[in-house]
Structure formats: structure tokens, C-alpha cells
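Apart from one protein chain that is not included, each protein chain of the complex appears where it belongs.
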Amino acid sequence: MTINATGVYYRQLNEQIRAAFNNGADEVVVENVCGHRYLGTSLRSGRIVINGVPGNDLGAFMDGAEIIVRGNAQDGVGNTMNAGKIVIHGHAGDILGYAQRGGKIFVQDSVGYRAGIHMKAYHDHFPVVVVGGTAQDYLGEYMAGGILAVLNLNSGDQLAAGDYIGTGMHGGVIYLRGTVEAYQLGQEVGLECLEESDWQSLGSILGEYCTEFDRDPAQFCQGDFVKLTPRSTRPYGRLYVY
Amino acid sequence: MNTPSCGGPPGKSMNRRDRGKDIGGCAISGIMAENGELFSGELVMRSIANMRERANGLGGGYAAYGIYPQHKDHYALHVMYESGQDQQTTEQIIQQNCLIHEAEPIPTHPLHVIKQRPLLHRYFVTVKPEQLERYYDLSEDDIMANIVMTINTDVSGGFVFSSGKNMGIFKGVGYPEDIGQFFRVDEYDAYIWIAHGRYPTNTTGWWGGAHPFGLLEWSVVHNGEISSYGINRRYLANFGYYCTLQTDTEVIAYIFDLLLRKHDLPLEVACMAMAPPFWAEIERMAPEQRELARTIRTVYGGALLNGPFSVVVGHSTGMIGFNDRIKLRPMVAARHEDRLYIASEEAAITEICPKPDVTWHAQGGVPIVGKLKNGAEDSAVAQVAG
Amino acid sequence: MKRIKINEQHCIGCRLCEIHCLVQHSKSKKIIKAFREERESIVPGIHVEESGYVSFALQCRHCEDAPCIEACMTGAMYRDPETEAVICDQDRCVGCWMCVMVCPVAAIRRGPEDQVASKCDLCMEAEIPVCVVNCPNEALVYEDDAVR
Amino acid sequence: MKRHPYLIIGNSVAAIAGVEGIRQVDDDTPITILAREPHHTYSRPLISYWLSGQVDDGDMFYRPEDFYEQNRVDVILSQEVISVDPQNQTVQTADGHRIAFDKLLIAAGGQPIVPPDIPGSDADGVFTFTTWDDARNIRDFVTQQGVQQAVVVGGGLIGLKSLEALVELGLQTTVVELADRILSATFDQTAAELAQTMLEEAGVTVLCNNTVAEIATEDRQVKEAILHTGQHISCQLVVFAIGVRPNIQMVADTSIAVDWGILVDDHMQTSVADVYAAGDVAQAPALLSDERRCIPILPNAYRQGCVAGQNMAGADQLYRGGLVMNAVDICGLPTISVGMTTPDNEDCEVLTALDEEAPSYKKIVLCDEKVVGAIFVGDIDRAGIFTGLIKQEIDVASCKELLLTEDFGVISLPTEYRKHLVSGMGIEV
Partner (left out) sequence: MQLRKWLVEPEFRIERDPEKCIQCGVCVRQCANDVHEYDEEEEVVYSDSTNCVSCHRCATLCPTDAISIRPFPLEFRPNAVWTASTLRNLYKQADIGGVLLTGMGNDQDQPMYWDRMLLNASQVTNPSIDPLREPMELLTYIGRKPDSVQFERIAGQPRMTTQLEPQLQLQVPVMFAAMSYGSISYNASVALAQAAQQVGTFANTGEGGLHKDLREYADHMIVQVASGRFGVDSDYLNTGAAVEIKIGQGAKPGIGGHLPGEKVDAAISATRMIPEGTDALSPAPHHDIYSIEDLRQLIYAIKEAVCYSKPILVKIAAVHNVSAIASGCVRAGADVLVIDGYRGGTGAAPTMVRNNVGIPIEFALAAVDSRLREEGIRHQASLIASGGIRCSADVAKAIALGADAVNIGTAALVAMGCHLCQKCYTGKCNWGIATQDPYLTKRLNPNIATRRLVSLLESWALEIKELMGGMGINAVESLRGNREHLRGLGLTNRELQILGIKAAGE
């Protein structure tokens, strides 16, 4: 079913979307979205196709649904998301995937600051974020689990991510395509080459990315990527006097 | 206008600075003709005089509704001044904001037991059209209330003690029957009369602090003390009411004004806000009533009047007798034909109405309501005109 | 009947129950004296079992079909008709250890100098057994088994 | 003829348990006991303690003096039943009375075995050791004849307890055991050796793989025992303690089925309705075995009697099966053996711990991760736990390595079992 968001406040829009799914819809297409916040909050199932620019906290606490954005997204995509999938055919703003515990977020182009901050995995929850373009500073801060991949596809010589990558990181893994300078890394992160097992898990994620955005997976090769992992699961274990 | 209407210099009667909250015991009496029939203040004077033991000569007063039919569309401002200077300042404020249709000293009768009286004047006014335009978001009542607040807050020696239409408050330091004589209350005819004899305990009493307390059409006489005064006052401040008199009676009038005029609550609901049922009672109510009571209590906690009190509240179309919810102060009511009587003691009613149709003791938190019958107000006016 | 319920998850292994049981069954009933002079001659009717952080204080369960009563050849082991507690009359016990053999929780011990059986008597002389009274964490609760 | 609603033959543990079982269900219907012996109910196992003087007359009684009155039992002493007529529901006594019953409990116990083919076995000074009267006779004989030496035939439980009493009386004693060790029915070689050492330290001569072939007499008085091997042992007293045979003559040739003892089902009822049997006379279902067995030990007798009594009074109580077990204090060395202690089954696993100094010996027999037997010598404090494990057939795989440790206890057991025991109020055994 289709909902026209023009002139509808986000609270009512969200009510309409929830009602549509409660009434058995599998997919809701929302037209003319322009800054409507919290779309898909807490949703467990169904698929929302958004035409336009959704507002902040898209898919917050989302728990299994799927969101396709045909356009760019703003800040806070997938805030504390638990499960599901968000695909953005464009770029996204800051704090994408904050405290994301599960599900996948695919961004065709670039993302802003603090993407993947506090991402964490638990049991069968395993969050994945793939950014097609570049990420700005503070990528993967306090990251505690999951996979963050930045593919640096559109930017020529630019570095895949900004500074302070992985500060406070104590779990999970970040894959960056291209080079990383030492000064870019937070103290708690170690830089490595990919092993075969890495390439396998990254490969399937890249495959999914390519399917979503109609790209050629053959353009990626293992040697183009570097891997960032935490040096310790207890980054601040020795900070205090007892 | 600069001279007091009777002998003796105005003095400390107006000094209200640095006073604590007034605390006192009192006598109250109210009579209403629900058919709008006007009757002389002599009746209520006799009633209140019957309860002389309850007063100590430090305050008495009356409110009367229907006394200014010729000015029934004008606010009747009763103002007391400490000095001519105060009068000037005050009148400036009034003139800035109002059209003064008539101004005069309040007629009084010299009485040697009445001492240290202030200058007493009355003005019949309406708010200037340009002010109404300027404050388009406020009603005339709101603007008038603000003017009264301004005078009472900003002018240390000027005090508006009555500001309703077609009604007036007369009060001062003395026994109520003396105050009545002083203000020549027996010469006025009204359809509601409310009287008060005061027994303040911790202040010597001042003219403005006597009861009834009034704001716009509201007048309140009160026996007891409001323990919740501190929060009632702060609650009212949220809505632009600033209590200047440090008397708990003041908050009662404001709360009535807020709940009935501004929030447009039904009278019973407003009384419920001020003296709500206990939570345990609320639990036992039918669902709809319970939801109402719960909501009112939850929202209007700041309006709950706590502590021992009995009040009689007058307004243009009625009179309300009202007790705290555990009935710590006395109140008796009676009806005879179209008249409703409310008093602290039954004798104060039988004094003036020996054989009422029915007499009853008030129930805590349950208002006793007198209402003008349909068309009665017009008939009251018509009587005078006739 | 009123029995002592053992809450394993609340036992903190302090052994105050053993200490107070010993005192209660001493002659002096004074803790310091009992420990100084009688410690060797008293076998408490309650024993704390410990394994890692798990512990509990175990005493006679006063079973309904008490196997120790059935196995006792002298009649020393009997059920008190009033309290329904299983009591060992040490004057009649000859130390055959049949009761030890059949007690599934090993709550009966060879008593002082290994002569006669010794076990919990639910502190017949006290209103509430002292182990219960002195358990700081209510790991032992004295309650009617109707509560069960 | 007066009919007796509940008639019990016998006056020992099974009979008393029968009374107590009936009374758990039925408060007032009268009960009648027919007892062969002249005594108020007394404890048979106490006779060795009585003989040694450890227990005096007053402490021999199994139940308080007012037991019969309290339980409304009509007890008829010195009245031996010689036959039971299940068809007519009557019993016949030795002095010719016929007594009718509604429900009958046969708790007639057993008869000590005296080999008839041993010359001299009818001499003065030859005794068995099962009743108080046996003990009295021995004591009188010892006192009157100034007995110095005694031979006990049989190194089983009764033999050893009689030995101990005789040693207490100051006699020089010898025990002759046919098997290769004493207590062979329940002890393995190691345990038996520890026990034998204790006996020997107490002055007892232990002769195994041997038996008395003849009792030499003089004036019908015992002079010496002549063993199979030809050895002569001078003695004035011989006690036969080679076993007990159930008293089943009274039901011979009736419809009541018998084997070694009277066969009963798991309600302790014989093959004839309303006729029950319990105690040493009964051959009842047994734990760890598919066959019914006579296990003549006190705890079984009590349980059987109690179950029989409850069922006679209308309850539906199950007898879960007897278990071979024994607690014996051998000259100050406490021992306990339970269940299958010397397995013939290849699949059984045996855990042992031996400390000869202490002395202390523990043996646990496991079959399919369940305990089926155990021996404790010296340190017996926790033996009861194993009895429970055997009865409840608990899988102990999770705590197997703890079974023999010093601090093994209820806490070492599987949590579920522990919860049942510890958090539950009482334990059904």
C-alpha cells in the first residue's frame, strides 16, 4: 500500500504505517517523505519503501523490518537497532548504526561522523554496516562487535575514513578499502591484513551490497582492504587505582 | 478626595509590609436570595453580630451583590489609601488603563470605635478600548485583574479591595457590626450578602487584611487556616496570580477565579479540585467518576486547599459554602423559601430566620451552592429600576 | 509438623548454625564456656556442607517415613508424639549404626566418643531451633510443612 | 466363633510394625497378636548386648510397656500357631485352639538352623542364638558350668555378635567359618580381613574354610569341637550361628504359596487374599534383583510389617523391595555394607579406598553409573547417602570421582536429587 506523507506530521505518519502493517500489509510505500522522523521505529516485520528524505532516527530500535530509502538519509539511521535491514540509495548523516546490536545497514554512498559507534554483537545478534563511499571521523568508536565496512568506491584517492577511527574499540572488526595512516587510528585499534576467513565473511557482505546497489562484486580484491581490530576487550582496564 | 471621610489620621492601617501569613479564627455568614430579590444589609449585620464571640474586633467586613445596578457594567473599584500621595499614584494607574465613569469617597458614618482608617474611595470604570486592543489576547476581566494586581503589588500605600461589577466589599479593622455601621451597610440592598467577623491571632489586623477578600466578582470570607497556602500561592503564580496580601483567603479567591473563570471548570469540579475526595474514596467510585476525580486530583494538586477551613464565596450569580475535606471548621446552612443561609453557627441563622424550611450541617468537601434562578438577575435590576 | 526448611541458595557457609547448635546442646549453654570446655564432647546435629560457593546446613529431615526409626533395633529412635520430631534416646541407643546406614542424608552421626547416635532434636528445649534463630541469612526456616 | 478382624502371628519387629501400620490407617479396630514366646515384644538383635551385660532386662523391650494398650492390641503370649487354614480363615494353636480371622499377618520369623548330622549337636552346651531365651540359657550355662572356652560355628552377623558377647563374658573363643572369610555374604576379602584383625586383636581365633564335623561330649557335656580338618578345639560351649530358616511349617500343604519362605507380592500379601506375611518368614520382592528373596534383617522386617499392616487396614501401600544391608560394630570397628558388595557382573565398576592404619576401607560398586553396593569399614558417617542412592537408583556419573573423597556429602550429589532431599521437607524412602 502507499501512503502520501505530504502534510502529515511524523507521529500520524508512523501511526498510519503501523496500522498498515497491523492490517496485514507486507510492504508500505511512503511517498513524499521529507524529514519525517522515526520511520520504522520498533518494527518487527514488513518492508517500508521511502521515497524522499526520511528524518532523523530512521529505524530506531527496529527489530526485524526492512527499510529501503530511495534517496538520502539524515542522522541517526538504525539507532539502537536490533534486527532487520536498512538500505539507503544515497548517503546518510551522522551517528549511523549507533549501538546497533543486529541487522544490516547498507549505504550506497558516504556516511557522516561517528558511524557505528557502540556497535555490539551478542549471541545470534550480529550487526553489519556497509558504507559504499567514505566515512567521516570517529568511525566505530567504542565498537564492541559486528562488522563495519567502508568501501571507498566513489572518492578517488581519498582515504576511506577520517580520524580517530575505532577509539575505545573493544570488539568487532572494521574493514577499510584503501590505505590508512597511523595517525588516523585510535590507540585501542590494531591494523592487520585480511586473512582468508576475513575475506570470506567480508565477501558475502560485499556480495549483498552489490546485489542491493547493482554493482559488480568482481571489482573487490582482498589486497585492497585492511582490517582493524581492537587490541583488547578491556581497553581501560588499567586506568584506575584500586 | 484627599481627606478621610471621617475623623482621625490615616496611619498604620495600610502597612502590610513584612507581614507573615495571617492566621485567624473567625465567624462567617452569608445570605442569598436566589430569586434575585434585593434586601438590606441590616439582616446580615444582625447575623454576624450574633457571633461576636468568634471575633476579636480586629476585622470585619461585608460583600454585597446587586448594590450598584446603575453601574452594573462598570467595575466598581473600592480602594484604600494610606496617603494622598498613594491616591495620586494609584489613580494614575487607573487612568492610564481605564475610563472612569464615576469616582467618589465611599460613604461612611463616623464611629469613634473605628480608628486609624485609611482613605476610602470608589471608582466605576471600564478598561480603555485601546488597552483592550493592545492586549487582544486577554479578556477585559484579565486586564482588570492585572490592573488590580499591579496596584496592589507596586503601590505600597494603595490597595484595591473590591473590583467586581455591581458588587462591593466593605471591610476594616473593628467588630463587624461596627464596620457595618461605619460603611452604612444597612443602606445598601443586595441579593447576596456575605459577612465576616475576624479573630486574627498573630497580627494586629490591618484594613486590607480584613475579610471579605475580593477579586473581580469573587469575594471570599474564610474561617480557619490554609496549611497548603505555600504551594497554593506558588501554583497560582504559574497562572499570573501574585498573592500580595499574605493571607490565605486571597488564594481561595484566586483559585476560584482560575478554576471557574479561566479554566472554565464546572463548579462541582472546581470544588472537587479544592477539596478532593480521598484516594480511597476515588478507588470506590464508578469508573467514569473515578477517572474524573483521579484526573482532577492529579492535575490540580496545587489547588488542593489543605488544613481547616470553612469559606463562603460570593460571585455575581451565586454563593458557595465550602469546607475542608475532613470538616475541621464549622458550617451550618438553611433554606427558607428562596433564601439560602450559610453561617458558622446555627444561631446566626435563626437570629434572622427563626423558622427555616430546612437546616443542615455541611459535609466536608461538599459545596453548598446557591444559584440565581434563571432571569433572577434581571429581575433584581428591574426591581431597582422599578 | 514444623520442620526446618533448607534454602541452599541462601546459605553463606558461615557455620553459625553449627556453633549455636553446639552451644545449645552443651551443659553450660554459654558460648565461650561451651567452646572452651565442651567442644570435644559434643557433635552438633547440623553440618554445613560446602563445595565451591555452594553450601548448605544439613540436619535431620525428620522424615515422614523415617528409615532410621524403622531400622532402629532398640526403639531408641522414636517420633516425638507432640512435635513429630524424630528423636534419638541416647540412653537406649547401643550404637549399632543401623540408623547411620539408612539415613539418606547422613544426618545421624556417631555421637560423643562414638558410643551412641547423635542427631538433631529440633532443639526440644527451645521454641525455635537455634540454628534457625541464628542463621543470618534465613537459609534455614522453621515452618509448618503445610506451607509446602 | 469369635472372629478377629486383625490377627497377627508373631511378636517381633514385623508384627509390631504390622500393628503400627494398621494403626496409621485404622484407629480402633482391635488387633490380636499370637506370640510363641512369653515376652512382651523385645528386640532380638539386642540379645548379644544383653548377654554381654551392656543392656539390662528393662532395656530389652522394643516398645514401651503400654504399647499394646495404647494400640488396642490383644496379645496372647506363649501361644504357638501350628497351622493356618486359609479357606476357613482360621489358625490352629499348639494347644488346640482355633482362632478365626478376617485378616491375617504371618510374622512368625525364622528358626535357627542346626545341622542334624553333626554328632553331639544335641549335647548340653550346644546352643543357637536367636531368642532372648537362647541368650538366657547361654548365660545360665556359662555361669553354672564355669565355661572357659567356646566355639561359634558361623562367621556371619549372628555369629560375630554372639562372639563379641562371649568375649565380653571373658571366654576364650574360636569362630569357625565354612567360607574363605567371615561375613562372606556381605563383605569382600579386604573388609573381612580388617574385621578379622579386629576380632583377633580381641582374642578371638578365626578359622575359615573350615567347619565343625563333630562335637565331642562327655556326660552329654561338650568337651571339644572336632573340625573338618581334624583339628580339636577344646570348649565347653558351642553356638550354632549358621543361618535361619523361615517358619513356614504352619502353612505347609495349604493354598498359601511358599518357596524358601512364604511368597508375598509387593503389597506383602500371600497368594491368598487377606493373608499377609512379613519379616524373616516372608520371601518378598527385592531391590537389585528380579527374584523374590528372604532378606532377614530388621529394617526390611519393619518396612514389610508396616506395609502389610497398612494394606490390611485398607490402604494401597507398595513395598518397594528389600535390600541386603548390615551395620555391624566389630569390637569397636564400625562397618556397614549395603547391596551388591561383591559383584559377579563383569560390567560393574568398583571403586575402593583403603587405609589400613586407620583402619578405613570404602568400596563402591557401580553398575550403569548407578551405585548398587557399598562397604564402609571404619569411616561410616556418610554410608546412609549410598543406601539412599542405591534405593533411589540415582545416576551418579556427574559425581563419580567425588564418591570416595573425604568431603563427599549430599552436596556432591546431582542437583536435582539434592533439591529433592534438601529443599523438600521429608524424604520418602
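When the chains are written out, they are named A, B, C and D in that same order, and each has its own residue count from 1.
Please note the rule applied: a contact is a pair of C-beta atoms (placed from the backbone, for glycine too) under 8 Å apart; a residue touches a chain by one contact, two chains touch by 3 or more.
Here the structure is a predicted model, which is why all the values come from computation and not from measurement.
When the full complex is examined, the chain removed from view is found to touch A, B, C.
Note on the undisplayed chain: of the listed residues A:A121, A:A135 or A:L228, the one touching it is A:A121. Across B:Y123, B:W206 or B:Y235, the single residue that touches the chain missing here is B:Y235.
Across C:H20, C:H47, C:R61 or C:R110, the residue that sits in touch with the chain not pictured is C:H20. If you put the missing chain back, the residues of subunit A touching it would be 11, 14, 18, 37-38, 41-42, 44, 56-57, 60-63, 75-76, 79-80, 82, 95, 98-99, 101, 114, 117-118, 120-123, 125, 141-142, 144-145, 168, 170-171, 233-242.
Remark: the residues of subunit B touching the chain excluded from display are 20-21, 23-25, 201-202, 224-225, 227-235, 237-239, 262-266, 269, 276, 278-280, 291-292, 294-302, 304-308, 325-326, 328.
Hidden from this view is one chain, which touches subunit C at 7, 9-16, 19-20, 31-32, 35-36, 52-53, 134, 136-139.
Methods note: only the chains that are shown with their structure count from here on.
Taking the mean of the C-alpha atoms as each chain's centre, subunit A and subunit C sit 64 Å apart.
Distance between chain centres (mean CA atoms), subunit B to subunit D: 104 Å.
By the touch rule above, subunit D contacts subunit C in their complex via residues 13, 17, 43-46, 49, 54-55, 59, 61-64, 298-299, 302-303, 306, 325-329, 334, 336, 338, 380-385, 387-389, 391-392, 407, 409-412, 418-419, 421-429. Here subunit C touches subunit D in the complex through residues 3, 5-8, 47, 49-51, 54-56, 58, 61-65, 67, 70-71, 73-75, 92, 94-106, 108-110, 114, 145, 148, going by the rule given at the top.
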